[in-house]
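With one protein chain removed, the remaining protein chains of the complex are shown where they sit.
Letters are used for the chains, namely A and B, taken in the order the chains are written, and counting of residues starts over at 1 for each.
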Amino acid sequence: MSDASTTGPMRAADGTLLKVSLARALRRQKLRALMLIMPLLAFVLIGFVLPIGQMLMRSVENDIVQDTLPLTIEALQEWDSTSNESPPEAVFTALAIDLQAALESKSHTILGRRLNFEYSGITTLFRKAGRDVEDWNVETDGPFRVRFEEIDEEWIDPTMWRAILAYSGRYTAGYYLAAIDKTMVSGQIENRPKNESLHLMLFGRTAWVSILICFCTLLLGYPIAFLLSNLKARHSNLLLILVLLPFWTSLLVRTSAWKVLLQEQGVINDIMVGIGILADDNRFQMINNKLGVVIAMTHILLPFMILPLYSVMKTIPPTYVRAAKSLGATDWTAFWRVYFPQSIPGIGAGAILVFILSVGYYITPELVGGPTGSFISNRIAYQWSGAGNWGLVGALGAILLVAVLILYWVYDKIVGIDNVKLG
Amino acid sequence: MTLTKMIIGATSAIALAGAANAAAHMSGEMTIVSWGGAYSASQQAAYHDPYIANTGIAILNDESSGEAVAKLRAMNEAGNITWDLVDVIAADGMRLCDEGLAMEIDFDSMLAPGADGSTATEDFGETLVSVCYIPQIVFSTTFGYRTDMVPEGAAAPTGACDVFDMDTYPGRRSLEKRPIGNMEWALICDGVAIEDVYDMLETDEGLERAFAKLDTIKDMTIWWTAGAETPQLLADGEIFMGSTYNGRLFSVIAEQNQPIGMAWGNQMLDLDGWIVPTGLPDDRLARVMDYLYFATDTQRLADQAAYISYGPARASSAPLVGNHATLGIPMAPHMPTNPENMDGAFVTNYLWWADYRDEMDAKFQAWLAQ
Partner (left out) sequence: MALPSYASTGQKIWHYSYLTTCGLIFFFLIFPIMVIIPLAFNAQDFFTFTPEMLRLDPAGYSLKHFDDFFNNPDWYRPLQNSLKIAPVATIVSVSLGTLAAIGLSQSHVPYRRVIMAILISPMIVPLIISAAGMYFFYSSIGLQGTYWGVVLAHAILGIPFVIITVTATLVGFDKSLTRAAANMGAGPVRTFFKVQMPLILPGVISGGLFAFITSFDEVVVVIFVGSVGQKTLPWQMFTGLREQISPTILAAATVLVTISILLLITVELLRRRSERMRGMSQG
């Protein structure tokens, strides 16, 4: 037995201080837990978090300008950008030197492309200049200002040089500005021309179509969840299978089903023409527009609304509604004032989950949305596989990611990450 | 001990042999990128299958030529080139060449001479628009329509401008989800002469005019990204009239017997050919060069014309173009360069598109999404 003295600190069986012994055991437990977690954590950090971090870094990196035109940018710092005169001869001499050096690796066209994202026409300028500068002798063929003017008048345009100066830093906010339809080609932040501004519009469209989808799934999912939670377990399990089958079916299968159904010559239009609701040459257009996206995504995300609602509704005791009825409440009052408030956490959980999933969607808007039903993810994909503007991909992605993380944080507050149930 | 010596001896012998062979060693596999559908099938039949029969290598087909420029830019950025040979249109070839993403080709030494004795340079002639670009075919983007959906009493459509005529020809259309072709047709059909089209597109007013014309049919248009879409949409009856590459229309009309007719007027002629990505390791590069020598010679280009109605780029291949490989019909009337089809035809300005493509893409996609 341990020392039975009533004075002095408590000791463990082997004589060490109990506090120390407990602390040691606790540390061992923590270490064991961490060791079990470490392989996966390392895997996810290196294989996932790091790549995404790198991707997002591209949204601010802008080394290409100073790396391709080092002397020009240096000389450009001396120029007074607010005056309405074109840069001095020193800038053009530096430009000739830099361009000749860049021609070897053809990086002048890549730079031209990057700057073209901000100021239309620079690609052409650089490509044309590249073709001529190749034959120049930088020592003897000056002055270069007039020679560049001969290639194209825009070379002496101060607005163009102001644009180059604005985007010449090693790090730039330019991509984020582009992501919110602004630009700083004049040195100040101002709006982009209307025919180039669509990111804010797309963010808005993604958000409100997702809200609409949330609402539709709630409208359709609430009755089902109510039914499932009030049936006997045997029956509700059977009906739950009808909810889970779409959930387990491949997303592409569901989307192809809707594509088949919603086409002009598809099943739904054929049925409506067959019954006589529509004339054959006046078929309803339900695909390649927002309507198609809403219908298809409501179907796809409905299980994600039903399952959280169901798990919350299962925990609502039926006694409250019975008590309300026995006190004289009508069916509607009992439902609306007693049952419904108790189901609100489920509604919150389901709605946020559906919304988070919906704003990040790519596949379904791509296949059934057409140009007017596309989401921000589709735009990000276009910037990748069409424009090659990695910086903008990073910026748009960062904004989308931050929005989703905020929503997820709200979800965590309401439901808790630990309580995510998947049937 | 003797066993160890044997093993060491054997491995060093193999290593030496390997080193000696490294220079001559060619990769046993190629990834070739093209446009998919009937066109890829014709390349498979005319180029890949005979080459595979001769050499036994494996050829993987990728169908991303529509996004080739962006993907090659991404691969270059990432430092990892996974493609060996890429089929692109002329303007894209020029862009890639200018950005250092396509290899420069010495035509006379790397390509076979013409079967009529001419050098490669003479044989390809004016189709050599860039030092990195090896032309294969002359093709055109043109319109097809459903012959059985032409309204009562109206004449059948004859050309691109009929696609803007919603009064005579109601019904959906399909246009390419890229500005090439659409911008030119918008202006031409709005009354601009072909010679002035590209100058006008450089101005803001010209662009507005083009987009205004396209706006008249925008709601009724399905935008395609792959050449196979328009023929399928026509076959399904989803559209009345749509643009695509002429060879795809030939396939759906002649091979699948669908009720589709061709509206050749104002067809846009273009070149399609190969580029070799820069940065390939030696073994893959050796294999690509070997393949190119074979696949771009006179007979091969003529063979391809037996499967799909595109004109060979080599002058020496033209006399060898005969009948369709399986249907037996003569191919000559279906070629885009056949005089009967050349009404209002124009050649796309490769250089202009190489310079202005990125800009036009941005404006077009912005217009499309609104």
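Simple rule for what comes next: a residue touches a chain if its C-beta (ideal position, glycine included) is under 8 Å from a C-beta of that chain, and two chains touch if they have at least 3 such contacts.
Since the model is a prediction, treat every value here as computed from it, not as a measurement.
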item: From A:Leu261, A:Met286, A:Ala324 or A:Ala387, residue that would touch the chain that is not displayed; value: A:Leu261
item: Option from A:Ala13, A:Val253 or A:Ile275 whose C-beta touches the chain left out; value: A:Val253
item: Residue touching the undisplayed chain, where the options are A:Arg32, A:Arg337 or A:Lys413; value: A:Arg32
item: Touching residue (missing chain; options A:Val60, A:Leu198, A:Ile224 or A:Ala387); value: A:Ile224
item: Chain not shown, touching residues in chain A; value: 26, 29-30, 32-37, 39-41, 43-45, 47-56, 58, 220, 223-224, 227, 230-231, 233, 237, 239, 241-246, 248-261, 263, 265-267, 270, 299, 302-303, 331, 356, 359-360, 362-363, 366-367, 377, 380-381, 384, 393-394, 397, 400-401, 404-405, 408, 417-418, 420-423
item: Residues in chain B touching the chain absent from view; value: 31, 36-37, 60-63, 74-75, 77-80, 82, 225-226, 228-229, 232-233, 235-236
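Throughout what follows, only the chains that are shown with their structure count from here on.
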item: Touching residues (chain side chain B, partner chain A) in the complex; value: 67, 69-71, 73-74, 77, 98-100, 170, 172, 177, 211, 222-223, 236-238, 354-356, 358-359, 361-363, 365-370
item: Complex contact set, residues of chain A against chain B; value: 105-107, 109-110, 113, 116-117, 120-121, 123-124, 127-128, 130, 195-198, 201-202, 263-265, 281, 288, 370-372, 374, 379, 382, 384-388, 390
